[in-house]
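Only one protein chain is missing from this complex, and each of the others stays in its spot.
As written, the chain order gives the labels A, B and C, with residue 1 at the start of each chain.
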Amino acid sequence: MVGHAFMGAAHSHAWRTAGRFFDLPYRVELAAVCGRSPERTAQAAAKYGWESYETDWRTLVGRSDIDVIDICTPGDSHAEIALAALAAGKHVLCEKPLANSVSEAADMTRAAELAEAAGIRSMVAFNYRRVPALALARQLVEAGRLGTIHQVRAQYLQDWLVDPEFPLAWRLRKDRAGSGALGDLGAHSVDAAQFLTGQRITSVGALLETFVTERPLPAEASGLSGTASAERGEVTVDDAALFTARFDGGAIGVFEATRFATGHKNAMRIEISGSAGTLAFDAESLNELAFYDRTQDQDTAGFRRIQVTESTHPYLDAWWPPGHLLGYEHTFTHQVRDFVAAVAAGEDPRPSFADGLQVQRVLAAVESSAAASGAHVPVHPVP
Amino acid sequence: MVGHAFMGAAHSHAWRTAGRFFDLPYRVELAAVCGRSPERTAQAAAKYGWESYETDWRTLVGRSDIDVIDICTPGDSHAEIALAALAAGKHVLCEKPLANSVSEAADMTRAAELAEAAGIRSMVAFNYRRVPALALARQLVEAGRLGTIHQVRAQYLQDWLVDPEFPLAWRLRKDRAGSGALGDLGAHSVDAAQFLTGQRITSVGALLETFVTERPLPAEASGLSGTASAERGEVTVDDAALFTARFDGGAIGVFEATRFATGHKNAMRIEISGSAGTLAFDAESLNELAFYDRTQDQDTAGFRRIQVTESTHPYLDAWWPPGHLLGYEHTFTHQVRDFVAAVAAGEDPRPSFADGLQVQRVLAAVESSAAASGAHVPVHPVP
Amino acid sequence: MVGHAFMGAAHSHAWRTAGRFFDLPYRVELAAVCGRSPERTAQAAAKYGWESYETDWRTLVGRSDIDVIDICTPGDSHAEIALAALAAGKHVLCEKPLANSVSEAADMTRAAELAEAAGIRSMVAFNYRRVPALALARQLVEAGRLGTIHQVRAQYLQDWLVDPEFPLAWRLRKDRAGSGALGDLGAHSVDAAQFLTGQRITSVGALLETFVTERPLPAEASGLSGTASAERGEVTVDDAALFTARFDGGAIGVFEATRFATGHKNAMRIEISGSAGTLAFDAESLNELAFYDRTQDQDTAGFRRIQVTESTHPYLDAWWPPGHLLGYEHTFTHQVRDFVAAVAAGEDPRPSFADGLQVQRVLAAVESSAAASGAHVPVHPVP
Partner (left out) sequence: MVGHAFMGAAHSHAWRTAGRFFDLPYRVELAAVCGRSPERTAQAAAKYGWESYETDWRTLVGRSDIDVIDICTPGDSHAEIALAALAAGKHVLCEKPLANSVSEAADMTRAAELAEAAGIRSMVAFNYRRVPALALARQLVEAGRLGTIHQVRAQYLQDWLVDPEFPLAWRLRKDRAGSGALGDLGAHSVDAAQFLTGQRITSVGALLETFVTERPLPAEASGLSGTASAERGEVTVDDAALFTARFDGGAIGVFEATRFATGHKNAMRIEISGSAGTLAFDAESLNELAFYDRTQDQDTAGFRRIQVTESTHPYLDAWWPPGHLLGYEHTFTHQVRDFVAAVAAGEDPRPSFADGLQVQRVLAAVESSAAASGAHVPVHPVP
C-alpha cells in the first residue's frame, strides 16, 4: 500500500478485516506499506498492522512477495505508480479520482487493458459503490423498479472550508489535487450517477466558484485538518461545483459538490427518479435507502425508509442482525472483498480504470464548460 | 376576484378568514367573483361566499362598489386585467407569475408605479413569502444569523406529469401558461431565493427538458387533474427546468423545478448556506424550519428543527398554541392580511409588481440560456 | 356555541368553513355564541362571525331558532349544559373529555341515548379522529392491513408547564379540569387507541406525577398562556401520566401523557403494531402516516411516509392538490362536516357520548390504579 494518511488508515482496516467476515478465496497478508518519511511510515506500519515498510514506492513495486499495489496517495502520483505496478505484473487498486488529468487517466486505462490480457486486474476505488444501500439501489434499477429514468439529483455537501482561516492543504492545490470539490466530491457523485442509472453522461454545463481565494499556508497538514502558518497562498481549486448534465439514456441531472455547505459534514446524496419509482440516498444515513414505488396502491404510497441491514441485502450476510448499523469504513472492507474475489475468479473488477477515465472526462468537461460561461460541453464516452 | 378554480378557492378562503383571526384595519366584503360560465360562476359564488358574480371581468373592474381586484386567472390574461383595474383605480392582487412575458410584466410594473402615486396598491401573489417558516427565515437572514451568504439550493419537486396519459391541461400549453415547471414552480423558487437572500440573480445557465412531448387532449380539465380524450396534442412547455445562477451579492445557486420527480407531491425546498449558518425549508414540512448555527459550541452543533408555531413567530400570534400546525391555505390568509394592512397604511406591499418583473426576467433568461446550450445569460435587474 | 376561548375559536372557524369546502346537506348558520362577560362575548361574536350572543347558556339552550348546541367550556360544566340541551331537543356537540367524572359522563350518555330515540344526535369532540392521517389509519386497520394487533404505544408530549413560574391556570385545577395531562392529553390518546384498534381497554396500571406542586395564581388566564400574580396556589392535577393497558382483543399498550416533555410542543403520537404491519402517527407531522407492510417483499420493506393529501384519502377530495398540507383547525372542520352529515342522515355520529364515557372510565381507572401503587385496575366496558 502506498500512502498512509486518511485513505491509508481506511484501506489498512479493510485489508485486515475483509477475511474476518467474508470467506475470501485468498488469505490476505499485509506485506508492506510505503511512505516518504521513514519514521512516520514505520509508525504507520506498526499501528495499522503491516509487516514491513518501504520509503520508495519503486522498491515496493519491485518486491516479488507482493501481488497487489493499493494506491492511496494524492492524485498527482497515481499514474506513475499505477503504470509501474501494472508493468511489474501487480494487481492495482487505485484511489479516486483515477488521475489529475484525462490524458493520465487514458494512459492508465490503456495499460490496465493491456495488463488484463495477462490476467492482471485493476480497479479504481469509488468506494460508495460498496455501500450496501447503493448496491441495493443498483439492483433495484437493474430489476426495472424505477422504469424509465428521467432525472438524477446529486449533492455532495461538506463544510470544512467555511472558515477562511482553514489552511491551504494539498486538497486546495490544483497541482496536487487536480481540482477541488469537483474531483474530491463531485467525482463520487458522477460515478454513482453513472453506476446507478447505467447511463453515461454525454454533456455538462457548469459553474465553478472559489469563495475564499487566499488561505494561510499550512504549518503541517494531515487529512482534512491542519494548523495554519502566518504566510498565505492562493487557492487554485474550486470550493463549489454546480453542473447540469445529459445522459445517453435520455435522463438529465443536476449536480452540486461543495465544501461550503455550512452544517453538512458528509452529505453525499443522490436521488434517481424514473417513471415507476424514485430512489434516494444520503451518506449521513448510510444504512438507509429511500424508495418510492409508483406501482403500489396509491392510498398507501410513500417513500419507504429501507434499513439496508437484512441478511439478504448486498454484503449483509457477513454482518450483524437487522438494524445493527455498519460504518463508513466497511465500504472499503467490501471493496477489498470484491477486488480479491475478482482476482481469484479471473474477472475484471468494476469500477475499472475505464470507468475512472469516463468520470475523469466528465470532470474535464465540467471545467471546460465553466471556463466557457457554462455552455454545455460534450463528453466523449469511453468505448 | 377573477377566476374560481384552485387559486380562486384558496383566495376566497383567505378573504373570508383573514379578519376572523387577525385584526384588520378594514372589514373585508366579498363583493363579487367573476368567471366565464354564468352557471359555474354562480355556483362558485354561492360555494365560496361571494355576494354577487360577473361573467365579464370588464364589468367587475367597472363596479364602483369594488376596491380590490384579485386576479386568479392563468397568466395570459393577467396583464390586460391588471392594467384595466389599475386604470380604474382599484388595488390589485395578482397571482404569480406576474405575466407570460417580460414585456407584459414591464407594462404592468410601469402601470403599478404610476398608480402608486395615486395611492393605488398592487402586489403579486408569491404566497410562499407568507409561510411563517419562510418569513422567520427572512428575519434570521436580516439579523445576520447566516453571515455572508454563499450558496442557494432550491428544488421544487412535483410528480403529476409522470403518467404520460395525463391530459394536456392549460398548464402544459405555452400560449396559456407561458412556460411549464419553470413558471409554475421555478418562479416560486426564484422569488423565494431573492426574498430570503436579499440578493438578486444576475445570470443563469439552464437546461430545459420535456420528457413527454405529446399528450391526450383534455375532455375537461380542472386544476391539476382532468379527464383525457382520444385526440393528442403537443406539449409546448418544459417538464423540468434545471439552472445555475449567480447573485449580485456574490452567492451562487442551483435550481430544479420539475413535475417528474416521482413520489414528490409538493416539495418546494430551499436552503441558504452562509458563513455563519444554514437555513433549510421544505413545504412538505410546512411548519418547520431547519437552522444550523455555526456560532454555537461545536460539540452540540446540529441542524435544529424549529417548529414555527410559537406566538412570537411571524403571523403566529393569531393562531393556535405551539405545535398545532397551520395548513397551506393560510399562506393566502396571511397574504390578505398583509395586503389589507399595506393598503390601510398607505404603503406599498411586497412582493411588488417590480418584484414580479424581476422574477419574470430571470425566467426569460433561463429560457434564453437553455436555447443557447446553457451558456450563462445576464439578467438585467429591475431598477 | 358555549365558550369562546381556544376551542371556541377553533369551532367557530369550523362552523364557518365546513360548507365552503364540503357539500353539506344543511346550510350552517352561526346563530349565537355564549359567554359570561357581555363585553368579551360581544367581541367574540363579532370576531368569529356569530350573529348574536348570550351571557347565560340557559337562554341559549332555550332559543327556538337554534338546532345545535356546541359545548366548548371546561369540563366541569359539560354535564349540566349537555343535559339541558338534550332535554330541549337540541343536537349536542361536546368538547372532550366528556365530563369530569364517570358518573356525570354516565348521566350524559343515558340522556343521549334517550334523546336518540327522538332523533336528537350527540357527539363528543375527539377531533383527532378527523385528522385525515388517522382516519386513513383506521381504514387500513379495518381492511386488515395490520393483521392481529399486538401492541399500542401512545405518547402525548407537551412542555408548557416546564417553567415552574407558569401560572395556575384552570387546566391545573382538579375542580375545573377533572385531571391534568391525563384528561387533557391522555384522553385523546385513549380515544385514538380504541378507535384505531377497534379494541377497548380492559385494565390499566398507572403512575401519576406532579413535578411542580405550587404555582403562582394567574392574574389573568387565557388558553394555554397567562400572566402570573404574586400569590401561589396548589396544583391539584397531574403533570404527567404513565400507564400500561390491556385491551379486550388481546393487545397491550403503553401510554404517556405529559406537559413536561421539554421541546415537544404537541407531539400526539400513536403507533399500532400488528402481525402484518405497523402504523405510526405524530401530530407534529399532521399530514403524514407511517406504514410498515410486513407482507411486501423483504428487500424493499421499510416504513413508508404516506403523505395523506391525495384526493382519495379521507376528507381530501374537498381540499388542495397532493402535497399541500392541511392545518390543525380542519380537524374541527371535518368534525362539523361529519356531525352535520349524521344529523341529516338520521344516524348517530361517532364518537358518541358512550364512547366518551368509555374513555372516562379508563381515565378513572388510571387514577384508581395510581392511587393503589399502580396495580392494574379493571375498566368495565360501556355496553
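Definition applied: contacts are C-beta pairs under 8 Å (C-beta built on N, C-alpha and C of every residue); 3 or more make two chains touch, one makes a residue touch a chain.
What you are looking at is a predicted structure, and each value in this text was computed from that prediction instead of being measured.
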>> For the chain left out of this view, which of C:77, C:151, C:202 or C:229 touches it?
In response: C:151
>> Among C:24, C:42, C:102 or C:207, exactly one should touch the missing chain; which is it?
In response: C:207
> So which of C:42, C:162, C:217 or C:318 would be touching the chain we can't see?
Replying inline: C:162
> Which of these touches the unseen chain: A:36, A:58 or A:265?
Replying inline: A:265
>> By the contact criterion defined above, which parts of subunit C meet the unshown chain? Give residue numbers in ascending order.
In response: 150-151, 153, 155, 159, 162, 164, 205-207, 209, 211, 240, 242-244, 246, 250, 252-254, 256, 258, 260-264, 273-278, 292, 294, 301-303, 369, 372-376
> So that we can see where the missing chain sits, which residues of subunit A does it touch?
Replying inline: 6, 9-10, 12-13, 16-17, 20-21, 47-49, 158, 160, 223-225, 264-267, 283-286, 307, 309, 311, 320-330
> Since one chain has been left out of the picture, which residues of subunit B touch it in the full complex?
Replying inline: 136, 140, 145, 289, 291, 293, 296, 298-307, 310, 312-313
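Here is the rule we go by: only the chains that are shown with their structure count from here on.
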> Comparing centres built from CA atoms, which chain ends up most distant from subunit B?
Replying inline: A
>> Based only on mean CA positions, could you tell me how far subunit A sits from subunit C in angstrom?
In response: 54
> What whole-number Å value describes the gap between the mean CA coordinates of subunit A and subunit B?
Replying inline: 40
> From the C-alpha centre of subunit B to that of subunit C, how far is it in Å?
Replying inline: 36
> Which residues of subunit B are in contact with two or more other chains?
Replying inline: 264
